[in-house]
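All protein chains but one are shown in place.
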Amino acid sequence: MTKIFLTAACALLIPMAAPAQTLTIPERIENLSAKAKESVNITLDGPLLQLAGQFLNSGNSDERAAKEIVSKLRGIHVRSFEFAREGAYTDADLDAIRSQLKSPAWARVVDSREDSGEHTQIFVKLENNTLGGVVILSAERTELSIVSIDGAIDLKQLSTLGGKFGIPYIPK
Amino acid sequence: MGTALAADARALETAAVDTFDFDVLVARHQSMVFGIAYHYLQDRPAAEDLAQEVFLQLHHHLGRLESADHVTFWLRRVTAHRCIDYRRQHRFRLLSLDRIAEPAHEPASDDPLLSRRLHALVGELPPHARMAIVLRYQEDLTPDEIARVLGRPVATVKSQLQRALKTLRKKLRI
Partner (left out) sequence: MTHLDDELRRAFARVDPPRGFAARVRARVAASAPVAPNRRETTGAWTKAGWAMAATLAIAVGSGVWFRAQEQRRAQGEEAKRQVLLSLNIASSKLRAIETKVNHQERER
């Protein structure tokens, strides 16, 4: 059975005068790459995002959508690991990230647990009455993914991407 | 007759090295270098980029290579190590072979689905085991030769090949 707790994001978010600090990937998470069979490590900040935007094709409707998303972002960080066996990481590893998301600017809007052990949490932060960032923590038995997107983001627009640009949906 | 032709071919190769006929070496070895990169990285643009880098490096090192065999060994070694380093640095997770455009001249396969499945499964192997499989089946190298190319102990290479094939058989249920 899936247990999902959803909260009305806007009701719980407290507007902040200044943007909250961006997420820092803790050393113990970075070190997981040594244990992983496969890993994805992406760190894209301002100049690199701008450069990427210049290479996204405005003539292509899908890449144009991605270009529009990217134009409002300050940074993207992805750490995704695939392990050969269970037990390669612990919940304590993720607590080092969750503790950063306890500040008032952040709200946990999704907390989903499956009987299979899959645990997904989505955190958003509010800046100037719009979403100013999202963090997705997806923990499975042999896979761990952390996605941090900093900047103005439209979650609905983001969720409609994927399966495009010749990049297929990530199979489950 | 066969021996004479082979000898002529080797003489031509040696001449290519002696006179630094770089274009001949590129033409002769491009499918070997690109093939190793393509099968290992499973990413066509990355494979071409990497293959170009290898030949650029060859151009700078030609003066130090002594024979046709040396060129072949050098190219395999540099390509293999660059592939492994590339994956380590870029750490792209292989999402699906659907992402890879079919090359212009893909070798004919009786069973394209099996071929794609094999590529996907080999793509899941650890880096050195994956390269050992590519070198074994693309280049027909023995474990000794693979060990020399990769700079690893022969026993390690043999063990990696055995385990890799066992994994493939198990996953293919054959």
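For this structure, a couple of remarks:
When the chains are written out, they are named A and B in that same order, and each has its own residue count from 1.
Convention: a contact is a pair of C-beta atoms (placed from the backbone, for glycine too) under 8 Å apart; a residue touches a chain by one contact, two chains touch by 3 or more.
Since the structure is predicted, the reported quantities are computational estimates derived from the model, not experimental observations.
Note that the absent chain touches A, B when the full complex is taken as a whole.
The residue from B:Ala51, B:Val71, B:Leu125 or B:Ala147 that touches the chain not shown here is B:Ala51.
Contact with the chain not shown here comes from a single listed residue; of B:Ile84, B:Val154 or B:Leu168, that residue is B:Leu168. Think of the hidden chain as still there; on chain A it touches residues 2, 4, 6, 40, 42, 44, 48-49, 51-52, 54-56, 66, 69-70, 76, 78, 80, 110, 112, 120, 122, 134, 136, 138, 145, 147, 149, 155, 158-162, 165, 167, 169-170, 172. One chain is missing from the display, and on chain B it is touched by residues 22-23, 26-27, 30-32, 34-35, 38-39, 44-45, 47-49, 51-52, 55-56, 59, 90, 92, 95, 103-111, 114-115, 118-119, 122, 133-134, 136-138, 140, 165, 168-169, 172, 174.
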